[in-house]
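Just one protein chain is left out here, and the rest sit where they should.
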Amino acid sequence: MSERQDVRLSVSQVQKVYRRDGREFEAVRSLTFDLHEGEFACLVGPSGSGKTTLLKCIAGLMQPTSGTVVLDGKKVNGPAKGMAVVFQEYGRSLYPWLTVEGNIELPLKVAKLSKAERRARVDEALTSVGLENARKSYPWQLSGGMQQRVAIARAVATHPSVLLMDEPFAAVDAQTRADLEDLVRAVWKRHNMTILFVTHDIDESVYLAERVLVLSSSPTVVQDDLAIDLPAERDQLETRSMPRFTELRAHVYGQVQIAKTNKGGATSAQQTSTV
Amino acid sequence: MKLLKRFLYFVGLPALLIVLWWATSRNGTSFFVPKPGPLVHAFRTVWLGDGFHKDVVPSLTRLAAGLIISIALGIGLGVVIGSVDWVRWLLGPLLEFLRAVPSTILIPVLLLVIGINDAMKVTVIVLGCIWPVLLNTVKGVASIDEVQLSTGEVYGLRGLDRLRYLVLPAASPQIFAGIRQSLAVGLVLMVTSEMFAATEGIGYATINFQNQVAIPEMWSGIVLLGLIGVALSVLFQLVQRRVLGWYEGLKESANV
Partner (left out) sequence: MSVAHDNVQLAAPPATPRRRASLLERGLPALLGALGIVGALFAWQIFSEIGPVDPHFLPPPSDVLPQFFQNLGYADFWTATGYTLRAWLLGLVISTLGAIVLGVIIGSSDFLRQATHSTIEFLRPIPSVALIPLAALLYGPVLKAELLIVAFACFWIVLVQVLYGVADVDKVATDTAHTMHLSYLQRVRYLVFPTLLPYLVTGIRLAATVALILSIGVELIVGTPGLGQKVALAQINDATPSMYALILTSGVLGMLVNGLMGLLERRLLFWHASVRGGVKS
């Protein structure tokens, strides 16, 4: 691993221990990784591998028991400026009492941006996700896929340093999911963003990302760190039928299978794979 | 055609009932049921003449003051109690008890402590009306969706912004349910306190007519109170439709 200057997000030795009824439960053992400017990384792991816990620690919604999360050189204690999150539960994450426009504008209002600036950013975000015509609608008037697009637009409009996405497409149907995946790739390129995308879907992680981090079962460690060297232009049919895609997918699949039995620290050394 | 049908449905039964009343009371056999003519006459002379300033205005002012104070206090305290766990635990059982006291029983006590005046009647109304608003606000605030809360945190909603854009709207369906209950209780307490101890007001005047066995006048008071009840309910529905339009839409969209 080379030292790079453009680190956006640095997660080091993050551990999370829950206390329940006096007993301790270690959800995350020790996680360390850096995310660089403009990187699109997927975190993938078997269910119950503490993905959501980890994401909450990174987002500042939860205090890690030990270890640090650093965003743009500043330690994260609580939700940080420059971090945006897209939640899995789009229906509950959008405020039903605000219109699409109102939802996207809210974080900007809170950040005390000028009216003109807000307007420009809302327009830009809506264009990015192709919802120019839905701005006056309420979220509950839209389909699930469209609602998730509004949530993405809301995140994009804040111009985040890092965008966190917590299994954002787990609750939509297959076709919508494919569309949303391409949309996220397009938004990522257009805004030159840094994205950390959590998923349990191996295909999705390989298709979307430039880098895949495989997590072990809990207590969680990073089990594998794999660079995805697929061409930048991705296509649902073409990319997915490439032999290279199949190879990468098989590798990640194998790692996840190991991860299911491999509880934190069995392989203590973090592995950086090339396939 | 459709509009006509709806209109007929709307006025049909009320018209039938009025005709029935007119027909049965025409011969003037029943002592307790006034004829339409004298009732309308009594209504005009009693409530739209001197009585308007002497009785109607004071009653409505007290009712409005009591309701506004109840709603403001109920929401304010409810937000605080609902947001802080330990405050909720500390005050929970006490509030359950206070809410359970049937508010009409407080009238004699307040009469003693405060005296026969406006403050006493407003206090009675507040002590009766605050609980539905307060407890519903607490419930609404304490049960805000966790994802909504996390979203607010992530996007930097804090302090007053959080209250205005997240807490109050999220709790508003419950708050309105509370206000609806309060309106009914407020009217009951306004009338009861005036009937029990007052020197003016609609309730006082109406019970006075009963004592004087002035039947049409007494009935006119009943009708006026009914009209106020209806007006209050219509006003509430108008406001609710404006403020909770999104909630109705949300419910309907989930029903499809």
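Read from first to last, the chains carry the letters A and B; within each, the first residue is number 1.
The rule is simple: a residue touches a chain if its C-beta (ideal position, glycine included) is under 8 Å from a C-beta of that chain, and two chains touch if they have at least 3 such contacts.
Remember, predicted model here, so these are calculated numbers, not experimental data.
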item	value
Selected from B:20, B:48 or B:113 as touching the chain missing from the view	B:113
Touching the absent chain when the full complex is considered, from B:48, B:72 or B:101	B:101
Residues of chain B in contact with the chain not shown	9-14, 17, 32, 86, 89-94, 96-109, 111-113, 128, 140, 142-146, 170-171, 173-174, 181, 184-185, 187-188, 191-192, 195-196, 203, 206-207, 209-210, 213, 218-219, 221-222, 225-226, 228-230, 232-233, 247, 250-251, 254-255
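In this text, only the chains that are shown with their structure count from here on.
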item	value
Inter-chain centre distance, chain A versus chain B - centres from mean C-alpha coordinates, in Å	49
Chain A residues touching chain B - in the complex, by the definition given at the top	59-61, 78-79, 81, 83-85, 87, 89, 92-93, 95-98, 106-107, 109-111, 138, 140-141, 154, 158
Partner chain A, residues of chain B touching it in the complex	145-148, 150-151, 153-158, 161, 165-166, 169-170, 172, 246-247, 249-250, 253-254
